[in-house]
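One structure, pasted below without further comment.
Other chains of the complex are left out, but the ones given are in their true place.
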């Protein structure tokens, strides 16, 4: 396994990555990119076990509900690129199981690549969402044929791909990127039915980064996001060669959707796990700030916190049900229930804004206007700020200020905006979750229940 | 065990029961009361097993999550008085476990009474909600001291009780009623801390019934409620003597709340189970009527059905989590998780009206205005009604009419109103579920999570 230090060294591999108009020559020298890299390095150190046979728990395959449940805290504590690594492995495993019967060669390559990834203990990011061009047109009918990533040249030893993948969290900081079709493809769209693994430093890969990392010179203003940010990559494949062994689908349109469906399941399980924890976290902030404000016993405050608790419990219940009702695939791997995973993720995403509204309603305007720690240190106004920011006399004004800062940073500033949007968008938007839940719901059973209630089943005719 | 016929015969025991101003001399002779009694009788026949050692599954004690799960379909298929019988047994078992250490005598009496109930295979109803008088005053401060059921006389061999219990489903059709305090009591309210079992035909018990049963002469107009109604009893204890062996609490105010809390858990589990099924049923009706209307592929209709599906799945997920996270008590009995049970019940109750709105929105005005089956049989207009009520040509107009009738009966008529209200009120109202969920939520864990996110735990001080 790799140590954090080895990981940081591994980034100096000639990758072409850009940030706010500049090419980044040395990732570690860039304040924001460097901080994110060190977050991943810390994740390596946390999981590191010595010895040649040690493999990362991120790459092990769960085989039961117990395995899935045991993995939850590992995943919850890991950084986001560790998560995408785990999800990528699970996605390819899932897809291999679904296409292996018809295309054993692809399944073999996937297996070989996963074993190599385990051996190298690399980080993998998920390249799925294409530029997409005009959403009302299919890939083959776009004004720009590159709107969806495609094969532009076939060579004896591999293919050349062109296109762009958007919203690729941590793309510049992984070692490889799993490239899969953004959706199902139709006959005639063979060039778009391409799945493969591409090293980040492959010639022609160019990554443009964005980040919500705070730009404030005083890190204390952003107690959460100062250490907890990851660049989003806009990954451009500017005619990149992919050798045969790294190609997992190449033209078989009927299977193109399998990869996205597989990723969707694992991304949404990840999202549901994250949001179950996040929901508890919001309850905790609501209770802490209510106490700091001296409002913890006021009935309408208690009611709002109760609603936040019920929300958090429903999300957690869906997660528990998704795992308890997991399915064991042909290859022995355990998959969480699509039904509960998607329904839980949908509820968490649709109600997230409402929970933040409750938190803000309880906390009050100081979420925005609490003075800074630097103000507390100013001799002329610091003692006065501390005095007047004390509400519940048992809780020091500085402590209350820090709670406000954390709430602002998490829910009412750049990182907050990131959460607002990604809670909805990660794993494919609300619409996708409705579609999938519907697909996996037992509609015939529900119809039969209704006909039973209406006394319209054949057995009722005799009555 | 008792057969349905034996049950019906057992009702002729001198009980004093009233319906719409009249005393009911013979229950079976009254159309509405008789129908309800026969529904219970059919339930007896469904569960009947011969032999002297046979006992009703309604009275067995679950000892694991598997037991609880296995019981779900039994409970779902049973009539409502079979359900209250089951809940009463579980409530007393739960309460016995909680007060037995301090008051072994009460635990012994409860055990003996349960065994007798099993032997006799009786039906039990739950007398909990008092008249309550002015809600802003405690029992001891009411203008009328009888607003809460109380002991008015203590005799060597028992007590005399006075008061009224409201909303007692099926009270007139059970054999005994479990009488418990409606809430916790304080010192000085000893006379109100009374729990006991009272036969329905005990002198002084008077029951006033109400019913949503349809009064229409043509039963076909109410395909669901025509066979599926149960009178609600307003149970008056007009100075009723209760012998010692049937008294389960007598003056120990500190334990008065235990009975209601125990009942609350089992009632809400019952409610959650019912509503999980009901939610699937509503999805089924929405899909069936969308198909009958020729609207099943319209996107906004599909979206609404997807929301109904997600709702149904969240409820089911909470039920699964409540059982998977059950607690095994000292006496070996399994109790569902209070946390998930209450959160799930709350969500089901608060969103029920919204789900009905979706159903009505999809179904259209014919929910109200679909002609009757009698109209279909009229020579002059019947064929025309059938012709014009056919929408999707693959579904006969009569079938569509029947779906509309069932939807009206279930959601937009007297039975629909009963469901609207009881889904909220059964088990204690929305407020009670918020309180209990909050009580069982791990708030300290949530606060710690928040402090961790804010980097405010002691371990962060060093950073």
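Going by the order they are written in, the chains are A and B; count residues from 1 in each one.
In the analysis below, a contact is a pair of C-beta atoms (placed from the backbone, for glycine too) under 8 Å apart; a residue touches a chain by one contact, two chains touch by 3 or more.
Quantities reported herein were computed from a predicted structural model and do not represent experimental measurements.
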_Identical protein chains in the complete assembly, only 2 of which are shown_ = 4
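Quick note on the criterion: only the chains that are shown with their structure count from here on.
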*For chain A superposed on chain B via Cα atoms, how large is the rotation, as a multiple of 5°?*
180
_Taking the mean of the CA coordinates per chain, how far is chain A from chain B in Å?_
42
_Help me check something: in the complex, which residues belonging to chain B touch chain A?_
223-224, 277, 280-285, 287-288, 302-303, 305-307, 309-310, 312-314, 316-318, 320-322, 324-325, 339-340, 342-344, 346-347, 399, 402-403, 405-406, 410, 433-435, 437-438, 441, 443, 445-451, 453-456
